[in-house]
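Only one protein chain is missing from this complex, and each of the others stays in its spot.
Moving on, here comes chain A:
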Amino acid sequence: MSTEQEVGETPVGETPIIEIAGLSKHYGSVTAVDDVDLTIRRGEFFALLGPSGCGKTTLLRMLAGLELPTAGTIRIDGQDMSAVPANRRPVNMVFQSYAVFPHMTVRDNVAYGLKVDGVPRQEAYRRAEEALELVKLGGYGPRRPDQLSGGQRQRVALARALVKRPKVLLLDEPLSALDAKLREQMRFELVNLQESVGITFVVVTHDQDEALSMASRIAVMDHGRVQQTAPPAELYEFPRTKFVADFIGSVNLIEGTVEASDDGLVRLSAPALQVPVEIEQASGLPAGSTGWLALRPEKVDISREPPDDAGRNTVAGTVEEITYLGDVSIFHVRLTADQPLIKVTIANLDRVTRRPFTWGDRVHLSWAPTCGVVLAQ
């Protein structure tokens, strides 16, 4: 896709480490994962993002070998995993509950996987201590898990998985059980850790901020299907479906009819908007078809007078609601009666003592044709 070069971050590796083809998982009549094709590249920090019940954890557990696919194949480093049980796969997992063995010391927890592989005790303990230092738990070896905080337990789980030098590290909602401050700190640490060990990380999360801030690429899942796989910026700026646009960040979704679509310009008329709008877009939609304008609230400019630039899409409306969030304020503007309000986010650059606009003010909203996308589905 051409847009990837424009906004995407440079991919870490080009060779695939995980290749998933036609993967499905059914539980009775319930479809958890539905015909997923996905390639994860060597050395990247990959995120599976989606609402709860979208199948992302099932997908992760199939990679680990803890669930068996109903159909489809998984190849890890070129090797078919169909007949490989969980304990022989070159992957390790950090469980959501951490699953730290409560009856073992921290050192024995971390050394467990090595001892199982027949590494001599001394050697296993030495490497366990190294792994503990890597996750900043040096010297914690003799402690027992019930003497650790939740964050420390997670680090034990991380060290326990990393000490085995897996080809892929799987993390199931790694930050969900931590408090907000620690969560933000752990994001950086996980990214730094991944860069220093160079192992491919696959993380499952329902938190878009987490995925956007950590991952080099994200697969957005819904109802067992992958909706879109892209780097964070591409996902945000060029969502391919309404679901992705809505799930990542905040968005105005305005239904309309495509009037014309040529020369990289889509012209859309919508009942909610007084005038047809024009959006620059490579992939055209057939004229006459239904389209949805996905417009990010922070890309819309709000002003009392119409802007001079005739090239901008401009509509007029009335301020109906104002939500003050500290760093930003959200203005909800009514353009047409009986149609959804348009959200506009304005950064509060000055201290808000007197708002530039207040309830009931007539305002003009404008945005450049390069802002927003028109979606077919």
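In this text, a contact is a pair of C-beta atoms (placed from the backbone, for glycine too) under 8 Å apart; a residue touches a chain by one contact, two chains touch by 3 or more; residues count from 1.
Throughout what follows, contacts and distances are computed from a predicted model.
Chemist: Given the choices "Lactate utilization protein C", "Protocatechuate 3,4-dioxygenase subunit alpha", "Spermidine/putrescine ABC transporter permease" or "Acyl-coenzyme A thioesterase PaaI, contains HGG motif", state the protein name listed in UniProt for the chain not shown.
Modeler: From the choices "Lactate utilization protein C", "Protocatechuate 3,4-dioxygenase subunit alpha", "Spermidine/putrescine ABC transporter permease" or "Acyl-coenzyme A thioesterase PaaI, contains HGG motif", the unshown chain carries the UniProt name "Spermidine/putrescine ABC transporter permease".
Chemist: Looking at A:Ala99, A:Val197, A:Ala233 or A:Leu341, which residue reaches the missing chain?
Modeler: Final answer for the missing-chain contact: A:Ala99.
Chemist: Of A:Asn87, A:Gln122 or A:Ser196, which sits in contact with the chain we cannot see?
Modeler: Spelled out, the listed residue whose C-beta touches the missing chain is A:Asn87.
Chemist: Given that one chain is not shown, which residue among A:Ala64, A:Leu212 or A:Ile254 touches it?
Modeler: In the full complex, the listed residue that touches the missing chain is A:Ala64.
Chemist: Suppose we count only contacts with the excluded chain; which residues of chain A make the list?
Modeler: 64-66, 85-88, 91-93, 95-97, 99, 101-103, 112-113, 116-117, 144, 146, 157, 160-161, 164
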